[in-house]
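Other chains of the complex are left out, but the ones given are in their true place.
Order as written gives the chain letters A and B; numbering starts at 1 within each chain.
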Amino acid sequence: MKKIILKKSISAPRFLNEPIEYNKSFSRGLSVYLGKIGLLFISGTASINNKGISLYAGDFASQTRRTFENISALLKSEGANWHDIVQTRCYLRDMRDYKVFNGIRNAFYKKQNLKPFPASVCIQANLCRAELLVEIEAIAIVKK
Amino acid sequence: MKKIILKKSISAPRFLNEPIEYNKSFSRGLSVYLGKIGLLFISGTASINNKGISLYAGDFASQTRRTFENISALLKSEGANWHDIVQTRCYLRDMRDYKVFNGIRNAFYKKQNLKPFPASVCIQANLCRAELLVEIEAIAIVKK
């Protein structure tokens, strides 16, 4: 029988390592192909590197940029980019950073001429490590 | 080649303005049509008006009703309604408002004879503006 659901993990090991390497059972992202349509579920992504080390402790702006880079790398590994993102969920450790967050996001999306913008939500939340100030998860939809 | 993914932003400018008007790069919602099936991603929606002004500071019940109205308007702009909602995510600034929230939601859904109810989650979270007491995001699935 033809497989109509094809699932695989999304990874970008040059940018961020696999959570299982530090004993966490989730994938950086999961792609699910239903025929020609792919749903890409990007996990909560933060400012870490390819060793799983947190980068830019105390520097919200740099953490945000790194988070966007990490997500870009995950998308790229599936042949996708930010134009394919339909929704983001943004978590800030301190909502006082919201203005800076938006400045960086505005510039990042503008550079890519993103249109329409994704749907989004942003809430304040403590994240899995105290030094992480921002985390973003996303859903992208692509065609093969 | 035939376009198999059609994306556009969802807006209801008579009820709530576009985030980009106050320098936020997201859409009020994004519709993604895959053939005849439409996935509607409704962004985190709160009690604001068509100028982007927060309404009903300090009045949780009125904020909740306005939030439902705003989402209804966004759905309507796509020819959809609450019967098409498959999932909501509800954020309350203070979980002590959960009982009031449920009373309003019960009445709102009952009036529409909603059945089955959407899947849902509700957590406490600080939102992007201090005066906002409730925010809801949603996913709807429709056929053209």
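The criterion applied here is as follows: contacts are C-beta pairs under 8 Å (C-beta built on N, C-alpha and C of every residue); 3 or more make two chains touch, one makes a residue touch a chain.
All values derive from a computational prediction rather than experimental measurement.
**Q** Total copy count of the complex, if 2 are in place?
**A** Assembly-level count of identical protein chains is 3.
The rule is simple: only the chains that are shown with their structure count from here on.
**Q** State, to the nearest whole Å, the distance from the C-alpha centre of chain A to the C-alpha centre of chain B.
**A** Their C-alpha centroids are separated by 23 Å.
**Q** Going by the contact rule at the top, pick out the chain B residues touching chain A in the complex.
**A** 4-5, 7-10, 19-20, 23-30, 32, 34, 39, 41-44, 89, 91, 125-128, 135, 137
**Q** For the complex, which residues does chain A have touching chain B?
**A** Where chain A meets chain B, its residues are 36-37, 86-88, 95, 98, 102, 105-106, 109-110, 114, 116-125, 139, 141-143.
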